[in-house]
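Let's look at chain A:
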Amino acid sequence: QERGGTLTYGRYADSLFLDPVLNDANVDIWILSNMYDTLLLPSEDGSGVEPGLATGYEVSEDGMTVTLTMREDIMFSDGSPITTDDVIWSLDRARNPDNGIWNFLLASVSEVTSPEDGMIRISLSQPDPAIIPALTVFNSAIMPQAAFEAADGETDAEKAEAFAQNPVGSGAFVLESWDRGSEMHLVRNEYYWADGEDGEKLPYLDAITFEVIPDDATRILRLQSGELDGAEMIPFARVQELQNDPNITMELFPSTYVHYITMNVRDEIGGEDNPLSDPLVREAMNYATNKEAIIQTVTFGVGTPMESYMSMATPLASGDGPLYPYDLERAQELMAQSGYPDGFSTSILALAGNQDDIGISTALQQMWGQIGIDLEIQQVDNATRTEEYRNGTFDMRVAGWTNDIADPGQITSYFAYSPTIDALHSGWMNEEVDSLFEASQSEIDVATRTEQYARIQEIFNTTGPIVPLYETPYPVALQNDVHGFVQIPLGNNIFRGAWIEQE
Partner candidate 1 sequence: MSESAQPEAADAARRSVRLPRPGHLPLPFIGGALILGLSVFVAAFPGLFAPYDPLAFDYNAVLQGPSAAHPFGTDNFGRDVLSRVIHAYTIDMQIAIFATIFPFVFGTAVGALVGYAGGIAETIFGRVVDAVITFPFLVLVIAIVSVLGPGLGNMYIAVGLVGWVFYARITAAEVRVQKRLDYADAGRAMGYTHARIIFRHLLPNAITPAIVYWMTDMALAILLGSSLGYLGLGAQPPAAEWGVQIAEAKNFMSTAWWMGVFPGLAIVVTGLGFSLLGDGLAELLRTRR
Partner candidate 2 sequence: MSLLRVRDLTATFGAGASRLTAVNRVSFDVAQGEVLGLVGESGSGKSVTLRALLRLLPVGGAVSGRVEWEGRDLVTAGDRELRAVRGRQISMIFQEPMTSLNPVLPVRVQIEENLRAHTGLRGRARTARAKELLDLVGIPDAGRRLDEFPHQFSGGMRQRVMIAIALASEPRLLLADEPTTALDVTIQDQILKLILDLKDQLGMSVVLVTHDLGVVAETCDRMAVMYAGRIVETGSVTDVFARPAHAYTAGLMASVPRASAARSVLHSIEGTPPQLDRVPPGCAFHPRCRFATDICRRDVPALEPRVGERLSACHHADAVAAEGSPV
Partner candidate 3 sequence: MSETVLSVEDVRKDFPITRGVLERLRGRPQRAVHALNGVSLEVKRGETLGIVGESGCGKSTLARCLVRLLDLDGGRIVHEGTDVSGLTGPDRRAFNRRVQMIFQDPYSSLNPRMSVRQILTEAMRVHDMRPAAEIPARIEELLDLVRLPAGSADKRPHEFSGGQRQRIGIARALCVEPEVLVADELVSALDVSVQAQVVNLLLELQERLHLTVVFVAHDLRLVRHISHRVAVMYLGKVVEVAEAEELFERPRHPYTQALLHAAPSLDPAQRTRAVAARGELPSPIDLPSGCLFRTRCPHAFDRCVVEEPALTPRGTGHVAACHIDAPVFEAS
């Protein structure tokens, strides 16, 4: 490992708002951990937990309290010490129900205190098996209370806006300048606590420049011309080409990224009968979907078939082989038995201009045509899609998901547990799943919880409102001289161990 250098990294979109609590998009989430450390850090395989600002933790027998030991002599990027007060304030802010959309991750916390110097105690209102991974999530990042409160503005939101322009953080890097929509410049945090494997202080890099290049082809060209050291979101169509490029390392980082079709299974949509409410129809559609073909044409073989609704990288994921292997005859039989033996017309929402969405939809149109389903592709922009989704007025949509936390709870809450968002706004409901999920949320016995999840997955995978398609890794292309960069399954880009071979 060598120290120094600036890494230039091409992103497909710019960040919007660099506040750990009030942000709402992946473009923020996936880089925030470079600027703000959490008490605990996710492991590189995404399933475990490593020490962060806290050197260790202990969960009480009854699961009602978590006690963490703070690392000593740690400082924010401005050199001020990170105190327990900062931690308490940060966690209180993160769990405030009025703040942002992530506070549910800490919903079980009833109080955060510091029983003695260097110790943090988190008291829970009920046992929470996900509380430890929750402490690795961006929104529980530790921020400097004093600096934050010194920022301009009246309310927390206004202060956050002012603070995020010029933040002081606890992460490996600190924002130096930000040319919105174009370039973000991060420099190393001199006060960062961690050491690398070689014993040198992290981070290795002096600086990172994020360049925003929305067009895939341009991003790749820029990488190929040597103007970038790395580029994210390589279209799968180009993966093989880049793999063959001798100057470039094509990384496919394991992810929790699953792609599926959400079906609206309400009995009626807009006052009309909804064929998708018929489980036989859904099953038929699942069997009629040639996932291998889609994986080949859309992901160019990079994807893998799904074995459960959650990715296999998710803790407690269970699966034994691809779901609904392609079986057209079976699908036709199922259709014949269903309430719609002659087929029906329906539609699918695809994100306008998104080639993957269009590819999937086009393929499905063809495949489902063979069981008498006439599929109309509706390209819409994101806001329109979200509105139809939220209102439950869509028939189907192409969708994808990544976990934000190394726990099956989050995805299950959204996918299967109806009180959250009506099971992906599909209107699907299964009482057994709902009660199993509720139980699992306070179940701290791992074996029991595993069983609960096995059952939930079994029910959802066989009767749920989705057509599972495939899992994909995160495709990142790097110059050969870039090392040590990881994107963990949760999506976080981890630059602190990255380095560039110096000439």
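How these were chosen: all candidates are chains of the complex that A comes from, given by their letters.
Here is the rule we use: a residue touches a chain if its C-beta (ideal position, glycine included) is under 8 Å from a C-beta of that chain, and two chains touch if they have at least 3 such contacts; residues count from 1.
Note that the coordinates shown come from a computational prediction; the quantities given were computed from them, not determined experimentally.
S.K.: Going by the C-beta definition already given, which one of 1, 2 or 3 is in contact with chain A within this complex?
M.R.: Considering all copies, chain A is touched by candidate 1.
S.K.: Can you list the chain A residues touching candidate 1 in their complex?
M.R.: Touch residues, chain A against candidate 1: 216-217, 235, 237-238, 241, 293, 296-297, 350-355, 358-359, 361-363, 365-366, 377-381, 384.
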